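The excerpt is restricted to a subset of chains, each kept in its original location.
Chains here go by letter, A and B, matching the order in which they are written, and residues are numbered from 1 within each.
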Amino acid sequence: MTVRLLYFAWVREKLGQAEETVSLPAELTTVADVLGWQAQRSEIHRNVFTSAGIVRVAVDQTHAQPSVNIKHAREIAFFPPVTGG
Amino acid sequence: MAIRVQTEDFDIGREIAALTAGRIDIGAVVTFTGLVRGASPGKSLATHSLATMTLEHYPGMTEAELERVEAAALERWPLQASLIVHRVGTLAPGDNIVLVVTASLHRQAAFEAAEFLMDYLKTQAPFWKKEAATDGTGDWVDARASDDQAIARWR
């Protein structure tokens, strides 16, 4: 499955990239699975994605809890808690 | 009902005038404006002066989220009109960040809807603030627990 991954704020800065297009392993089915997959990609990824639950996820531009299915996602975004307003 | 994300400043008087012009069914208009303060929360100006604040957002999701927030307000209160304007880019102390306007027949609906829109915007809309201090330091602003508490009262 090919999907666009987006990164914002300090997640973007620490990873050194704003977006990438990847083929996710077929066995990943939920947001929690994708977070686990991210955490094992590199030392930097481990630091960013195991900041115990701090990184938030949006699937196709909608806030997504860990249990949300990502099988048909076209765009998955990773970011810290929002601080606008 | 309208939402806008923009780098330019907004003119509060002009925005209100545009919402209310020619209408005689509006009894109450509430506006909230958020501005950049010269020091971080909890820090004194003397020791930690802010040079700039940069706002990043998630284009596409921001608009979708603000529209969802506005629709949720409309479900709860009889609003005659509403507006959300949020700036992005690099701002200086004293600059406007965000404007929320609500218009209704009576003041209670207008006040409550404006507070609701701000509470939702603070906790749901994908904006992130990075501060740069005059001493060269700077970092991303942390989310505030008080904002999560504020949103909880609407559930």
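Everything below uses one rule, namely that a contact is a pair of C-beta atoms (placed from the backbone, for glycine too) under 8 Å apart; a residue touches a chain by one contact, two chains touch by 3 or more.
Predicted model only: the values in this text are computed from it and were never measured.
Recorded composition of the complete complex stands at A x2, B x2, labels matching the chains displayed.
Definition applied: only the chains that are shown with their structure count from here on.
Chain geometry summary: the mean Cα position of chain A and that of chain B are 26 Å apart.
Against chain A, the residues of chain B that register as touching in their complex are 34, 55-58, 60-61, 64-65, 86, 97-98, 118, 121-130, 140-144, 147. Within the complex formed with chain B, the chain A residues making contact are 6, 8-10, 58, 61-63, 77, 79-85.
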